[in-house]
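Structure incoming, see below.
The complex appears here without one of its protein chains, the remainder shown in place.
Then we have subunit A:
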Amino acid sequence: MKTLQLSAATVPTVRKINFSPVVLILAAILLVLIIPPAAYLVASSLYTTNFDGSFDQFTFQFFADLLRNPYFLRSLMHTAVYSLGSACVGIVLGTVLAIIVERTNTPGRKYAFLGAVISLAIPHVLYTVAWLMILGKSGPFNQMLKAIFGASAPTFDVYSLPGMILIEGVGFVPLTFLMMSAVLRSTDAAFEEASMMSGAGPIATFWKITLRMGMPGVLALLLLSFIRAFESFEVPAIVGLAGNIEVLSTSIYQSSRATTPPNFGQAGAYSVCLLAFLACLLYFYGRLSRHAHRYQTITGKGYRPRVIDLGRGRYASMLVLIAILLFVIGLPLAIIVFVSFKPFFGSFNVASLSRWTLKNYATVIGPGFFRSTLVNTLVLGTVTASIVVPFTALCAWLAVRRKPAAWVLDQLATAPLTFPSIVMGVAFLQVFVNLPFPFYGTLTSVIVASAVAYLPYGMRYAYAGVLQIHSDLEEASTASGAPQMQTFIRIVLPLLSASMISCWLFVFLLAVRAMSLPLLLVGPGSSLVAVSLFDLWQNGQVTELAAMGTVWVALMTCVSGCFYLVARRYRILTA
């Protein structure tokens, strides 16, 4: 009798687990890619390592060491202050820029999009170095302060927490601007009009209406910026380490790289802590994004956001626009171009102009190491984006249309978001090196790791894209006898093309400018631009770095420019 009851109870459960073969294959691919690095990471934090780096004894010692280590708490504090600070700087500047562009009649506002897209192409390491040159003790900013205040010593120390926050925060502006623009564009301006009609001024209207309606978007953006700063590596490595300010990501780097033999256990324990923090934050981010639909205000009634006529004030807002764009893209690029003509890195004065040289460009453009680096990077970006986009489009379509168990795909493809790049680099290095065939150190290995790292971004783009497509056409296709895959290829993909193009470019730009993930994975013959820039910085070849950076940004500006034209054609951007 008991047996009978049990089997009766289990029957419906068995029926529920009804994976379609496509879902099964996709899930298997994701599991194979995601589980090994995660498993390695946890194992490394729980085993001591031998001199050669192999695992030895099981232990909780590394976690106990962390708790006893005064530097860990300090590092944690630094991480929190740095992440919150830079998220705030990024959001304030990005929001101001978005409001000017989306809601005012400021002249030239449309160029902000072009600026944002171009600056997305600048590798973070180049950007950080540029700001160090500007804000450094002998840089133009301190020279200006000296001239104003007549001080003998430099006034502003960039190798400090405020310096780090400023550089990272300004670096966030393109992203926060693009995301805030999207929030503002989807907020019904009728409420703002009503507010203005009732006598409220533009500032009161913004504060009481616009900001509150966009609040879920703003909060989600704040959390996202915080998370990105939490796991960022370039600014902490280049600015923080020089100023003796360690954050979690640099602690991992120091433990796994800067000591010989490497302390993989300590790096693993740091990584597990970082993962745990990020998982909590992402949980809240997920909740915020899930409830965002409550605030949806797009009505579908021929709606168009209201543009506020600023009158003469529009020239003032133009100045603000120019100032922010100068900060975000103008000044860093100008200083990089300036340095690229110098024979050596030194102070910034007119006298140094007499020694300008094209030597650095000759080195970069000529055949050899740098040229192959440029080609490798373009291949990496192109192949990674071309893998991620169709893969996530298929996963997202299956998930959105609630195919059996397809929610697993969404979860799995989003999971890499919890891995900070530097942690993923450490984990993939260990997995690749242990494969029984020559894979590690190759460009293909970097492509595989990058594809995994950018799956979540592809997933979000594709998910949003599929949500916008009504299922009528697909149902018609199925009703006419087309199999599932044919429906996907002939109906869904063409309809998704607009969001897939922008997703492709986004993943391409992320992949070509990333440094902390490939840093540990590149090998002979697979050098990449961002990693080479970091190497040049560490080697003190700053003038060659500047020349390489200039050439790269010029190249990426062409790519972004082409995208801008395509985007206008397909109305991906409303600029």
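Everything below uses one rule, namely that contacts are C-beta pairs under 8 Å (C-beta built on N, C-alpha and C of every residue); 3 or more make two chains touch, one makes a residue touch a chain; residues count from 1.
Note that contacts and distances are computed from a predicted model.
K.L.:
I notice the complex is incomplete. Of the names "Cell division protein FtsX", "Glutamyl-tRNA(Gln) amidotransferase subunit A", "Dehydrogenase" or "Extracellular solute-binding protein", which is the UniProt protein name for the chain that's not shown?
P.N.:
The missing chain's protein name, per its UniProt entry, is "Extracellular solute-binding protein".
K.L.:
Of A:A242, A:C280, A:A323 or A:C562, which one is in contact with the hidden chain?
P.N.:
Only one listed residue reaches the unshown chain, and that is A:A242.
K.L.:
Looking at A:R287, A:R355 or A:R490, which residue reaches the missing chain?
P.N.:
Checking each option in A:R287, A:R355 or A:R490, the one touching the absent chain turns out to be A:R355.
K.L.:
Which listed residue (A:V433, A:A476 or A:L565) would be found touching the missing chain in the intact complex?
P.N.:
A:V433
K.L.:
Given the full complex, what residues of subunit A touch the hidden partner chain?
P.N.:
Residue positions of subunit A that touch the missing chain: 51-54, 136-139, 154, 237-239, 241-242, 244, 254, 257-262, 343-347, 355, 363, 368-370, 429-430, 433-441, 522-525, 527, 532, 535, 537-542, 544.
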